[in-house]
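With one protein chain withheld, the remaining protein chains of the complex are depicted in position.
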Amino acid sequence: MIYWNSFSDFLAMGGYGLYVWGSFGVTAAVMLIEPIAVARHRKTTIARLKRQLRAESRTTAE
Amino acid sequence: MLEADNLECVRGERRLFAGLGFRLEAGELLYLQGRNGAGKTSLLRMIIGLLPPETGEIRWKGEPIRRAGESFRADLCYLGHLNAIKEELTPLENLLAAARLAGEDLSEDDALDALEQVGLAGREDLACKYLSQGQKRRVALARLVKERRPLWVLDEPFVALDVAAVDWLAGLISAHLQRGGLAVMTTHQRVDIPAGTIRELRLS
Amino acid sequence: MTDRFNLYRFASPATFYPLAGTLIPYFAAIAAVFGIAGLYVGMLVAPTDFQQGEGYRIIFIHVPASWLSMFIYLVMAGWAAIGLAFNTRLSGMMAQALAPTGALMAFLSLWTGALWGKPMWGTWWVWDARLTSELILLFLYIGYMALTAAIDDARRADKAGGLLLLVGVVNVPIIYFSVKWWNTLHQGSSVNLTKSSMAETMLWGMLLMAMCFWMYSIAVALMRVRTIMLERERHTDWVKAILAGGEQ
Partner (left out) sequence: MLNIVAAVAGRDLKLAMRRQADIVSALFFFVIVVSLFPLGIGPEPDLLRKLAPGVLWVAALLATMLSLPRLFADDHRDGTLEQLALAPHPLGLVVTGKVIAHWLVSGLPLALIAPVLGIQFDLSTDALLVLTGAILLGTPALSGIGAIGAALTLGLRGGGVLLSLLVLPLYIPVLIFGAGAVDATVSGLGGEGHLSLLAAMTCASIGFAPWAAAAALKIALE
């Protein structure tokens, strides 16, 4: 079923390797970095909100 | 005539007030009191229909003001803490333009008369940028002289006025109430309004 | 009546937050499955194109990214319309959560378009109607994000952003057709994407990849909307309970 004869053929992409892998590479990077960035943003947000909540409960307790 | 039920106001992340209501009939004046940031101006903006309340409803003559729209606004006169006058125009031009934009017919004689009453006689043709702060406020107040709309909403009307002007304005509001008008206003200083029933609403 | 009730219930952030949390792994998993299948079909099984050689394989990400960039803008406009009509809190948050993903899709579409254009047309960029419209779409995304970021009050940001989205959605077809018309006038037919009769496997690869991009976008947008919800509703009891419960 597989169209390619060898792995190096696959990498070369019939001479278009740079363009094809440039496209796929950047896409893969974007789709990897975006969720990581969102998750990190979420973590820092939760940490900040927790700090605020603690500060608030301290001031209301006093 | 003017009723509010169960109003809730949220600005940004803060809830300023909730469950607020009042009724105001013809000839009555409502004082809104409260410290800075209690939501006085927000409540005024709800009453004039610029700020939709989070919950609750305001009705004018039994009809929700959001639905009444233009017919409510035709009964309303609002004086904000900003003067809404143009520095480049003269007091007379300002007054005539404001009346035209509000959809009223104000004759030049009436406008001159109003300016005389607020003590600006002789300055009708001077661009407003040459007037003092207090005089600019008087130009804004001159709108009220010939104003016959039933509902007046005034945001801090007595600020920046001298004693004589305060008395004059109190008299103007009294006359409005006597004619069967309604007024809602915020103020820091208590001013005696000689006529009409006075109600108070304290925001905390 | 019960349908209506349920709809409203899910539109409330307090119910939507946990629901989104449960759904994210599923969408991510489906995206991965579609992605693997799509890459397998597109990269390993599909034969070469007789006109464009192996370079055509960029199509497997270029076309899905372009579709998604337009689709996400439409979805955002849909949320905006719902938000302006019914004043629901969720709508604005969803629109804001989708915007960065949509912008990234537009960027990917342009990037892969350029990498495709270079070997095919001999230049990184042509003022082709599609590429130009895609560029303008990216500007529209950036404008929306800049506007909502500039407004401090979240509710006002939602409403103003929503209005901008609706104005944008009316304009997108006008822009597209004017660019297209301008393009044919200036370029003649020298630059034309040849519509080669696409092999069935190629079509399959493209559809699978499009599904992968779609599911991926949903998963990321849901992740983002959960953070926005926490931030916006930090003074409500349900958020305080979540924060106190020590959720990661």
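When the chains are written out, they are named A, B and C in that same order, and each has its own residue count from 1.
The criterion applied here is as follows: a residue touches a chain if its C-beta (ideal position, glycine included) is under 8 Å from a C-beta of that chain, and two chains touch if they have at least 3 such contacts.
For clarity, every value in this text was computed on a predicted model and none was experimentally measured.
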Exercise. Using the contact definition given at the top, list the shown chains touched by the missing chain.
Key: B, C
Quiz prompt | Among C:T15, C:S178, C:T201 or C:T236, the residue in touch with the chain that has been omitted | solution = C:S178
Exercise. List the residues of subunit B that touch the chain left out of this view.
Key: 45, 48-52, 70-71, 73-74, 76, 78, 80-89, 93, 97-98, 100-103, 127
Exercise. Please give every residue of subunit C in contact with the chain that is not shown.
Key: 136, 139-140, 142-143, 146-147, 150-151, 155-156, 159-160, 163-164, 166-168, 170-171, 174-175, 178-179, 181-182, 185
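We adopt the following convention: only the chains that are shown with their structure count from here on.
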Practice problem: Give the chain pair, either B-C or A-C, that is connected by more C-beta contacts. | Solution: A-C
Quiz item: Using the average of all C-alpha atoms in each chain as its centre, how far is it in Å between subunit A and subunit B?
Solution: 55
Self-check item: Rounded Å distance, subunit A centre to subunit C centre (Cα mean)
Solution: 16
Quiz item: Can you list the residues of subunit C that touch 2 or more other chains?
Solution: 234
Self-check item: subunit C to subunit B touching residues, read off their complex
Solution: 152-154, 234-235
Quiz prompt | subunit C residues within the subunit A interface of the complex | solution = 43-48, 53-55, 57-58, 61-62, 65, 100-101, 104, 107-108, 111-112, 115-116, 118-119, 216, 219-220, 223-224, 226-227, 230-231, 234, 239-240, 243-244, 247-248
Exercise. Please name which positions on subunit A make contact with subunit C in the complex.
Key: 1-4, 10, 13-16, 19-20, 22-24, 26-27, 30-31, 34-35, 38-39, 41-43, 45-46, 49-50, 52-53
